[in-house]
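Only a single protein chain was left out; the remaining protein chains are all shown in position.
Chain naming follows the written order as A and B, and within any one chain the residues start at number 1.
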Amino acid sequence: MSLLEVTDLSVVYEPKGAEPTYAVKDVSFALERGEFVGLVGESGSGKSTLGFAVTRLSKPPARISHGRIVVGGRDIAGLADEELRRQRQGGFAMVLQSGMNALNPVRTVRHHFFDIFAAHGHVDRRRREARARELVAKVELPDLVLDRYPGELSGGMRQRVSIALALSLEPQLMVFDEPTTALDVLVQHAVMRTIRDLQREEGFTALLISHDLGVVLESTSRVMVMHDGAIVEDGTSQQILHAPEHPYTQMLLSHYADPRAEVVELPGLAVRGGTISTASTRSDDAGQDGAVAPAARPSAVRAGAHRSAAREPVVVDHVSKVYPAPRRGQARVVAVDDVSFRLEPGQSMALVGQSGSGKSTIAKLVTGVERPTSGTVHVGDVRVDTLRRRGLRDLRRQVQMVFQDPYSALNPLHSVEYTLTRPVVNFSDLRGRDARRRVLDLLDLVGLSPVEQFAAKLPHQLSGGQRQRVVIARALACDPQVLIADEPVSMLDVSLRAGVLALLEDLRVQLGMSMLYITHDLLSARVVTDRIMVLHDGRVVEAGETAQVLRFPADPYTVALLDAVPQPGRAGDAA
Amino acid sequence: MRYVLSKIGLLLLTAWAAITVNFLLPRMMPGSPADAAIAKLSRNGTVSPATRAAIEAQLGVPGGSLWHQYVSYLDSIRRFDFGLSYTFFPQPVSELVTKALPYTVILVGTVTVLAFVLGTLIGIGAAWKRGTWMDSLPTLSGSFLSAFPYFWTGLLLLFFLGYQLRWFPTSGAYGARTLPGWNGAFVSDVLAHAVLPALTILITSLGGWILGMRNTMINTLGEDYVTFAEANGLRSRTVAIRYAARNAILPNLTGFGLALGGVVGGSLLVEQVFHYPGVGYLLYNAVVNQDYPLMQALFLMITISVLAANFVVDVLYGFLDPRTRR
Partner (left out) sequence: MNPTPAPAPASTAAVPDHAPSGPAPLWRTAVRGLATIWAVPKARLGLVILAVFLLTALFAPLLAPYGATDNSFGRNEAASAAHWLGTTAAGEDVLSQVIFGSRISVVVGFVAGALATAVAVLVGLSWGYARGFLADVANFVVNLFLVIPSLPLMIVIATYLQNSGLAMISIVIAITGWAWGARVLRSQTQSLRSRDFVTAAQFSGEGSWRIVFREILPNMTSLITGSYFGAATAAILAESGLSFLGIGDTSVVSWGSMLFWAQNSNALLTGQWLLLLAPGLCIALLATSLTLINFGVDGLSNPRLREGKGR
């Protein structure tokens, strides 16, 4: 008998004053004892809603409308509160997405364990301390975390504590909802390894929910692909990897590649050795976010025509940035430590590293948002690090920025047209009808047509990918020479990333801009940049041609970063 | 410890600022409050030089250098010398204030703490049972009650429970025939007199605490740690109290400190309604008789008391939140 049998499960969202929507529609599946199964889907697919429903954690406005959830022979779908609560010990546990906030900030880790022991009484009072120590040891943490408050632990440690707490229930089924999403790449990798090891040793049945097919294929033996509230494909990892049947699965898979390979191909983007090429038509990926690839580009030509001919390099010379200590008694923070590089006109360079590596600080120094503690930054003849208001404004004509989070980079109250008109008016002589013409051209340039319709929209009426296109259009409004792209695709669904990257690369080549591409994602760095710099703790540990560095890394840190890139193919090695 | 020290520093700084505001207020006003006060006093007989100096230190010497005035003002504060009261001639202001202060501090202090605790508990319950009548009843009646002017609640209670039903004494802190002393008769008489003012403050301030706690608690109920605690099968009482309420109480405590000034202000009006001999009633008498020295001293004492209460709340907060201990 299967451990978990879900039959015709539907979950409905019933927000006040709005139409109810079904996030999960008549889903049925079963998990065998000891299985490690992945549940993959993009945002809005209903995967987390399903995970919450299976563990009976759905909260209003979400509600299980019908279906059976049988765990160990007992239907828990309609169980009353107290009965349900008792089932959780030795039954089913959940590890939440943001492990950061899953712990009560005013209770020590020890109290978290003791609360669970007290609630279920499954651990003898005298054994509690020993059991808590045992559990934190299982997730590779020292005993002393038991005395700590959550605020005193790092993100990775907190997520490990969450896992240990869920484990303390001695569950038969563990649901992991995006357990590593909020963590740094290397930490993600380590936590995933711990989860895999635990599953093998403890033998619980695990359901791993993730947006990242790569992560899931690496860890699980079976994968369910969810799309639009339904499970569209369910098969062994090998099947999914080598013979995916559903077009959606095939599309997801096409967005994975090994940055170390000689030839890297993503939909609409290909790189062979060091040569990048973008597909001439991007209709397939454009369909994902409703954007249409412009057939002809009169606007691009026009835009290119009236720009200044002079192209100038960005020169960063022995730059350091030191922030004062965050609290008294702590050390000051060296964010950037003696970094030098030169970005030639028309070149695109990647700055890669984990959070805290100093890559975003370098972006702030180049754009004049922050000033270096020592060293100089030049854009052509202009010395950026001493600029004041007026000069900074002039610098913006040359240096523009694409932001990470398309949801926060657009003012929710301004229409697309307003957002794009502002830089046009501020940086050119175009007014009135001419300015509007230019705005529509820009929309066309980034593939948002019909342009008139998109111009009138507000940000909340756009998808994530469409918003990011607007952000790119705004950056292009003043014909900059240098584009700083700060993780431009990390907040987007995997299937949308290649489209936005191809657009960036396309425009960069067409308009002759240089680009500083900041990311932690080596695959995207491989496909859009010529050169790369690997940063660690504010220092450059490796630099060179992108293809060369990624294919034949010399520094152990680069190797570690490469190892952390999810590799669907690696599942074959593991099995 | 660093936290407590920094709070003590802040208390001293704020107290200094309040004392300075108190110094500047009469000097910024049109006319000469000091002259007016001395003129009124002299109607009761000659004003001694010491009294004149004390009043001028408080209210300002026309034409004197501001810095000089400030120094003598601080000095008179240090000696707790605020001059003589015109209303209750020839009693020194300091004596009047010291006599009135305990009534207010005990009455308002006790009732406020009681109202806060009660309101917080009701707020916890309302948030936990949100969407049911146990939520909407206290929320709606709370919104309505907190819109009551304190003095009006007082007048209504006084009229119905005092005059019509005659359940409680209607005026003063103890009956005219009771002799003050530490005996059962006196204490019970004082308690009986305190019932109506206390009830007034309780009823009127309760709504605010209920709404405040309910709102912060609803926020914390949406936090991941609450969901995770439920996922781990903790008892609902544990989740409600130790996880949700325990965190919700922190921002609510800050709110308590800040709302305290409003409650104290309202209580002053209540004292006037019941002729309760605390600082509020005294302030009322000072205002009606334009007894500036008394008024000025009372304002300072009220402010300092609120600051002190805020300090206690801050320190308590420090104990409740491990994040401030780091």
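Quick note on the criterion: a contact is a pair of C-beta atoms (placed from the backbone, for glycine too) under 8 Å apart; a residue touches a chain by one contact, two chains touch by 3 or more.
Everything quoted here is computed from the prediction, not taken from an experiment.
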item: Contacting the left-out chain in the complete assembly, out of A:Q250, A:T386 or A:N426; value: A:N426
item: Residue of B:G83, B:G119, B:P138 or B:G266 touching the missing chain in the full complex; value: B:G266
item: Absent chain, residues of subunit A that touch it; value: 16-18, 367, 369, 393, 396, 400-401, 403-405, 408-415, 417-419, 421-423, 426-427, 452, 455-461, 471, 474-475, 477-478
item: Residues in subunit B touching the chain absent from view; value: 13-14, 17-18, 21, 25-26, 29-31, 33, 143-144, 146-152, 155-156, 158-160, 162-164, 170, 257-258, 260-262, 264-266, 268-269, 272-273, 283-284, 287-288, 290, 292, 295-296, 298-299, 302-303, 306-307, 310
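To be clear about the criterion, only the chains that are shown with their structure count from here on.
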item: Averaged-CA centre spacing for the pair subunit B and subunit A, given as whole angstrom; value: 52
item: In the complex with subunit A, residue positions of subunit B that touch it; value: 131, 223-225, 227-236, 238, 242-243, 246-247, 250, 320-323, 326
item: Of subunit A, residues touching subunit B in the complex; value: 55, 57, 59-60, 81, 85-89, 93-94, 96, 98, 100-108, 115-116, 118-120, 149, 151-152, 162, 165-166, 168-169
